[in-house]
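Following: one structure in structure tokens, then a few remarks.
The complex appears here minus one protein chain, its other protein chains still in place.
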Amino acid sequence: MDPTLSLLLNGIVSGLLLGGLYAAAASGLAVSFGMLDIVNIAHPALMVAAGMAVVLVGTALGLDPLLVAVLQAPLFYLLGTLLYRAYHHFFERRGDEALQGLAFFFGVMFIVEVGLVLLLGPEQRFLDPDYAFVTWRLGEIDVPLRMLAPALLALAAIAALWVFLRRSFTGLAVAAVAQDPEALRLMAVDPVRIKRIAFGLSIALASIAGGALVVVQPIEPGSHQVFIGRVFAICIMGGMASLPGCVLAAFLFGVVENLTASFYGPSWSPAVAFGWLLLVLAFRPQGLFGRLA
Amino acid sequence: MSELTRRGLGRAALAGALTTAVAPWAAPWPALAQGVNPIRIGCSMSLSGGLAANGRSAQLAQRIWAEDVNARGGLLGRPVQLVSYDDQSNPANVPALFTKLIDVDKVDLVTSPYATAMIAPSMPVVMQRGMCYVALFGAGVNERLKYDRYFSMNVTGDDIKGHYARGFLECTKMLPNPVRSLSILAVDNDFAQRAAESVRGMAREYGLRIVYDRSYPPSTVDFTPTIRAIQAQRPDVVFFASYPPDSNGILRAVSELKLSAALLGGGMVGPQIAAVQAQLGPILNNLVTWDVYSPEPTMQFPGVVEFQEKYRARAPAEQTDVLGNYLQPYAYAQMQVIAQSLARVGRIDQEALAKDMHANGFETIVGPVRFSALGEWAEPRNLFVQFQNIADGDLEKYKKPGTKVILYPPALKSGTLRSPYGAPA
Partner (left out) sequence: MSATALPAPAAPPARRHLSYWLGATLLALALLVLLRLIGNEYGWYAGYFVLQYVVLAAAWNILGGYAGYVNFGAAGFMATGTYTAVVLYEALGLGVLPGILGAAVVAGLLGLGTGYLTLRLRGVYFSIATLCLAVVLQTLVVNWDYVGGSRGAYVIRPMTVPGFVSYGEYIFAVMLALAVLATGIGRTVELSRLGRGLQAIRDNERAAEAVGVPTLRLKLIATTLSGALMGVAGAPLPFYAGYVNPDGAFNLAYAVNTIAMPLIGGAGTWLGPVIGAVLLATLQQAATVTISSALNLWITGWMLVLFVALAPRGILGWFRKR
């Protein structure tokens, strides 16, 4: 095969796999930021915290990181509901979510990161399952299981969430709460409870994303900084409240980043990806956002 | 806190963080500090933030030195006391901390924080006071400042560009077949860019054509596209200049894509660190990379074994690198330089100390050291080592010879080059 073509194909495939990781991180945000209008900038930090928990538990019990991530997801769901209770009590109820609410999550992000440093030290942590060292070859194309397994788990979790939102009563209520909480109230559904459940789910997704991250790379408390910009960019480009849109945008983002790295050198890939977001924000907000203002 | 393990949590870490801050009143050797007027040596060190892993282990090494010295009766008949603050790996914190050390704490001597980015912002303050200054692992800090009381405990020497990559390229001469093409990938940071510049400048001399030459940002998550682009050029020699955690990501991608080259490695920082060695295991086999210390018979300088024993006994509780095969002996040697100079001069006089350091050599646990006019090592000693015989991630073998074999410089050579990297077993 022509080397350039091979480079292109491999760039696209590895970009899609990377996109799977991004989708895991961004889908939780699509729920909290997109549907509930809660700007949870601590989401990537919670993801890294979940990753740290995966490493500790997985090492202690000798379990697979992805399995641990799924097992601990209910705990993170609870953590999410608690966080939402606090957020609702102090900010949403008062109508302060714009400024103080944002600062609240900023503080949470900081507390999580520095708390991890104090607790575990600044060093990298890792937990590699055996399959992380295996690579499948399909002709000229390499598919490392280190990237494939987390991507598949992420997509499965997102698909499950999507079915839940489409099929169950509670799920439909989550979609409704984004549009008109008053109408829900008239249907005798408590919008606060619905939002609490949905926020809990978004943090549970952060747990799964954390497990996926551990398989992909070693993590340290500051790892989330790399993700903040990326996941918000993906979420906005994906149309905010749409899970399929979010997954597509994640794939696109991964592919653009990787092709830039392959053909123009890795120095420019973050600037290209974020420059793209700035342009979207500036010139085509209507086309990509679910709703405006 | 006897049940403390390496992963020991919470209160223990917090307590550790509190005690590592050697506040003036909390000296770890109270018996000596009382009564006599101690010699106070101050510095800032990165105990949190990005440089903390190395900063913490350097500080442990310096504390071991202070305990050793005090056990022998101190310096000039006075006990030694270390005063240090956490600069949080933020250069902007450094100037204030150094004025605090010099003006408020009235320390007698200052030593540097770890790495160029932290040393550089301390220089204006140190220069203004005319302090004699022994720095740890700075690269080219004094190139433009030309401060004649600056001394650097780092193996790179005056001319990084002209020396750094020499050893790596010399290794190409040990290969069975001649090599023609070279690829370079370097992270965007100070040291790595200097390393890349060095290999770029010398490539022609060794008959190497550069077929790939790029930088990458430290936030890179996935290295597979970059490694694949390198693979597409089929280079004979691959030079990486990287930092943790990227070194890890690069080598993982190299192994996944089965990138093979006659000589692969370069100026990678990361494979010297115990945690990285544990994780990568056999992936490190045949990697040829820059290093500063290896427990090979050729480097058994007097005192280094005793130091490492003490260090390894205490590292797990301090949550720092468990092996101490990297900058730790140099942090100890940094303090030895000060001690030997003080003994020769006989009093604390910054000018006389600097004169002595320029004029005379030192015997340290990392070997004999002399300083150049710029304060760097007069004889650069960039080691290039090859990882060999690694079957798993167990760290015991890194305490013994034969795992990190020294290929360069010739005077310290302890084994033969194995090639290629990444050959199917």
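Per-chain numbering from 1; labels A and B assigned in written order.
The rule is simple: a contact is a pair of C-beta atoms (placed from the backbone, for glycine too) under 8 Å apart; a residue touches a chain by one contact, two chains touch by 3 or more.
These numbers were taken from a predicted model, which means no experiment stands behind them.
K.L.:
Return the single residue from B:V80, B:A120, B:A135 or B:V304 that touches the missing chain.
P.N.:
Once the missing chain is taken into account, the touching residue is B:A120.
K.L.:
Taking the full complex into account, find the residue in A:P3, A:P181 or A:G229 that is in contact with the omitted chain.
P.N.:
Checking each option in A:P3, A:P181 or A:G229, the one touching the absent chain turns out to be A:G229.
K.L.:
Contacts of chain A with the missing chain: which residues?
P.N.:
On the side of chain A, residues 39, 41, 86, 90-91, 94-96, 98-104, 106-108, 110-111, 114-115, 117-118, 225, 228-229, 232-233, 236, 267-268, 270-271, 274-275, 277-278, 281-282, 285, 292-293 touch the unshown chain.
K.L.:
On chain B, what residues meet the omitted chain?
P.N.:
14, 17-18, 20-21, 23, 47-50, 85-86, 88-97, 99-100, 102-104, 116-117, 120-121, 123-125, 127-128, 144-145, 187-190, 192-194, 215, 217
Just so we're on the same page, only the chains that are shown with their structure count from here on.
K.L.:
Between chain A and chain B, what's the gap in Å when you average each chain's C-alpha atoms?
P.N.:
Spacing between the chain centres: roughly 36 Å.
K.L.:
So in the complex, which bits of chain B are touching chain A?
P.N.:
Chain B residues touching chain A: 7, 9-10, 13-14, 17, 48-50, 52-53, 56, 188, 214-217, 219-226, 228-229, 232, 244-245, 248-249, 252, 255-258, 275-276, 279, 319.
K.L.:
In the complex of these two chains, what residues of chain A are touching chain B?
P.N.:
These residues of chain A touch chain B: 3-4, 6-7, 10-11, 14-15, 18, 21, 56, 59, 117-124, 126, 128, 133, 135, 142, 144, 146-147, 216-218, 220, 222, 225-226, 254, 257-259, 261-263, 265-267, 269-270.
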